[in-house]
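Please read through the structure below; I'll follow up with questions.
Missing here: one protein chain of the complex. Every other protein chain is in place.
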Amino acid sequence: MRVYYNHTDAGGVVYHSCYLTFCEQARSEVFFKNNIFFNKDEGYVVKELKAKYLKPAKLGDILTIKSKLLEIKNASLKLHQEIFKDNEKIFEMDVVLVYTKNGKITKIPKEHKKVIDEFR
Amino acid sequence: MRVYYNHTDAGGVVYHSCYLTFCEQARSEVFFKNNIFFNKDEGYVVKELKAKYLKPAKLGDILTIKSKLLEIKNASLKLHQEIFKDNEKIFEMDVVLVYTKNGKITKIPKEHKKVIDEFR
Amino acid sequence: MRVYYNHTDAGGVVYHSCYLTFCEQARSEVFFKNNIFFNKDEGYVVKELKAKYLKPAKLGDILTIKSKLLEIKNASLKLHQEIFKDNEKIFEMDVVLVYTKNGKITKIPKEHKKVIDEFR
Partner (left out) sequence: MRVYYNHTDAGGVVYHSCYLTFCEQARSEVFFKNNIFFNKDEGYVVKELKAKYLKPAKLGDILTIKSKLLEIKNASLKLHQEIFKDNEKIFEMDVVLVYTKNGKITKIPKEHKKVIDEFR
């Protein structure tokens, strides 16, 4: 994942909420490459997160995101996600996601479970 | 409209696509304050635009957006929008918007016409 | 603070990292309205955060952000920030910010202390 101008701010580094976006893109990519495309009325919603910013990232940096499944329940999952720059960890967070359909918390579909297993 | 960190980039000025966002917010605000809230399946879609960037804007700047209706047709309208910083014009664009409903070009509703008249 | 199209995503609600942006704008606004504009080489950097997403926000919603100082140290501060929609809390987070100058952790300037007191 490359850092572009739109990710940076006037401080010259990546804007803090972009790290959450990078992590979300990494999660979505696992679904997309398995041909699971969410429709308008379903998806995984962030419920809780706990993040640590360890080092800044800069324009042009190449970042790698690692995601690890910590826990899976009927309708939710908890991931540990880390962002690395040249093998150095610059960010980490624990995030709780809830699967919702038509605005309601819903059991995670079976076909998603296989995909989520990729996070182990 | 205030310029915040997320609008700026590593160059220290407002990222160029944010000007389009500011103009869109100014357009939407006119509808929202008239209690017109678009649902998921309708809205005004940008069809064409022609923009000139005259001066940069910086973190903390207060910007003012002026919108003027140039033309209105059955399903589309053309606006001239300008962004000012301390009475100096820093950006201008002509934008053509098309009203769509369920993905189809649709006649602009009567109740919108009154709102659009505010742009004159 | 109004929710505009750029804050929403295909799920029809506000994208999760925008809540962090809203909170940052609320923090910055307190400094800006006190005529403290950070230059390129200084500012408050997010070190840690812990967030809870309670309810979704939608296009056109008006949100209010409340910020409360939990702790202040030599070079850092901890805030509790809450987002409300019609008097209902929809988001809350604890965030630790570190003041940095030229990339180094630096003592918070005296003139900032008065401003930070507004968060009490």
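When the chains are written out, they are named A, B and C in that same order, and each has its own residue count from 1.
The rule we apply is simple: a contact is a pair of C-beta atoms (placed from the backbone, for glycine too) under 8 Å apart; a residue touches a chain by one contact, two chains touch by 3 or more.
Note that the structure is predicted; figures quoted are calculated from it, not measured.
K.L.:
Determine which of the presented chains are touched by the chain that is not presented, and list them.
P.N.:
Computed over the complete complex, the missing chain touches A, B, C.
K.L.:
In the full complex, which residues of chain A touch the absent chain?
P.N.:
2, 4-6, 12, 21, 24-25, 28-29, 32, 37-38, 40, 43, 59-60
K.L.:
Using the touch rule from the top, list residues of chain C that touch the missing partner.
P.N.:
These residues touch the chain not displayed: 5-6, 8-13, 15, 17, 40, 58-59.
K.L.:
Of the residues in chain B, which ones touch the absent chain?
P.N.:
Within chain B, the residues touching the omitted chain are 10-12, 15-18, 20-21, 24, 38, 40, 43, 45-53, 56, 103.
In the analysis below, only the chains that are shown with their structure count from here on.
K.L.:
Drawing the touching chains as a network, do you get a line, a ring, a star, a complete graph or other?
P.N.:
Here the contact pattern is complete, since every chain touches every other one.
K.L.:
Express in whole angstrom the distance between the two chain centres, defined as the mean CA positions of chain A and chain B.
P.N.:
Chain A and chain B have C-alpha centres separated by 31 Å.
K.L.:
Roughly how many whole angstrom separate the Cα centroids of chain B and chain C?
P.N.:
26
K.L.:
Specify, in ascending order, the residues of chain C that touch 2 or more different other chains.
P.N.:
Expected reply: 12, 21, 24, 38, 40, 43.
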